[in-house]
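For chain A:
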Amino acid sequence: MFQIRLHGRGGQGVVTAAEILSVAAFAEGRHAQAFPSFGSERTGAPVVSFCRIDDREIRTREPVMEPNAIIIQDATLVHQVDLFAGLVHDGYALVNTSRDFAELGFDHTLMSFRHDRFMTCPATEFALEHLGRPLPNAALLGGFAALTGQISIEAIDTAVKERFEGSVGERNAAAAAAAYAFVVSKMKELTRASSD
Partner candidate 1 sequence: MLRQIEGSRAIAETVALCRPEVVCAYPISPQTHIIEAVGAMVKSGVLTSCEFINVESEFAAMSVAIGASATGARSYTATASQGLLFMVEAVFNASGLGLPIVMTLANRAIGAPINIWNDHSDAMAVRDAGWIQLFAETNQEAADLHVQAFKLAEELSVPVMVCVDGFILTHAVEGVDILDQASVDSFLPPYEPRQVLDVDEPVSIGAMVGPEAFEEVRYLAYLRQRDALERIPEIARTFNDLTGRDSGGLIRTYRTDDAEIVVVALGSVLGTIKDAVDIRRDLGERIGVVGITTFRPFPSEAVRSALANARQVVVLEKAFSTGFGGVLSTDVAMSLRDMDFDLRTVVAGLGGRAITRRSIEEMLEKAQHDDLESLTFLDLDQGAVERERERMRTVRRSGPSAENLLRDRTADLSKAVRRGA
Partner candidate 2 sequence: MDTPFAITLGVGTSRANHTGSWRVERPVYVDRLPPCNNACPAGENIQGWLYEAESGNYEAAWRKLVEENPLPAIMGRVCFHPCETVCNRVQVDEAVGINAVERFLGDLAIEKGWRLPDPGPDTAKRILVVGAGPAGLSAAYHLRRLGHRVRLVDSAEQLGGMMRYGIPAYRLPRAILDAEIDRIIEMGVDVVLNHVVHDIELERSAGGFDAVFLAVGAQLGKRVNIPAGDSSKVIDAVSFLHQVAHDDPPLLGRRVVVYGGGDTAFDAARTARRLGATDAVIVYRRNRERMGASGEEFEQALGEGVTVRWLSTVSRFDPERIVLEKMRLNEEGFPEATGEFEELDADSLVLALGQDTDLSLLDHAKDVTVHDGSVEVQHSMMAGASGIFAGGDAVPAERTATVAVGHGKRAAHGIDDFVMGRSPQEKQRHELATFERLNTWYYADAPRTKRPELEKVRRQTNFEEVIGGLTEENALFEARRCLSCGNCFECDNCFGVCPDNAVIKLGGEDRYEFDYDFCKGCGICVKECPCGAIEMVPERI
Partner candidate 3 sequence: MTDQRVHFYQVGSFAVGNRLLSPDDRTVQSQRDRTNSIDSGHRACQGCGEALGARYALDAAMRATNGRVVAVNATGCLEVFSTPYPETSWRIPWLHSLFGNAPAVATGVAAALRVKGKGDVRVVAQAGDGGTVDIGFGALSGMFERNDDVLFICYDNEGYMNTGVQRSAATPPAARTATTDAVGPEPGNIFGTGKDLPRIAMAHDIPYVATATVADLHDLERKVERAMAMHGARYLHVLVPCPLGWGSASNDTIHIARLAKESGLFPVFEAEHGKVTSVSTIRRRVPVEQYLSLQRRYGHLFGSNARPDIVARIQAIADENIARYALIDDATESQEMSA
């Protein structure tokens, strides 16, 4: 079972992102479960959602305690929330930012995880470019597909278009594809760098 935790702020679509991810997994014929951190948070407040993906029926109803991956929609959350709590030692992290981890001051955290699985991605910029609005969800999912390999970019494409009809779906899918390409190329860079 692969478990993902998504961090964001109320109104940014963090719950939707988990849902889309689950739909993408479902599209690939896998079992998936998406659910929000049940609360009454209003716009702007820190929000968490979860997604589980497995090849077997998912029975558990507990919150995701030890995620295999985290997706951070808003890097500013670092000051309010323990973003990496419970993340397994070989877990993935995808952070929406145009800066790097050093600039964000994440260096200390990075020490205890695998560097090659921590990735930043300017998802909001991709969103602005393709949607014209700063909604980084789809782009982050594209990045997630590239980073983790847990889901295909095709499945993300399908799920995004299922969720958003018409051109909105198309443009979100384009943002996802761009982020996917960005992360793939960044990962190649990393691989090259580490092999150098």
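Selection rule, in plain terms: all candidates are chains of the complex that A comes from, given by their letters.
Convention: a contact is a pair of C-beta atoms (placed from the backbone, for glycine too) under 8 Å apart; a residue touches a chain by one contact, two chains touch by 3 or more; residues count from 1.
Small disclaimer: the values here were computed from a predicted structure and weren't measured.
Enquirer: Which single candidate from 1, 2 or 3 touches chain A in this complex?
Expert: Result for chain A: touching candidate is 1.
Enquirer: Considering only the defined contacts, which chain A positions touch candidate 1 in the complex?
Expert: For chain A paired with candidate 1, touching residues are 18-19, 22-23, 25-27, 31-36, 38-40, 58-63, 65.
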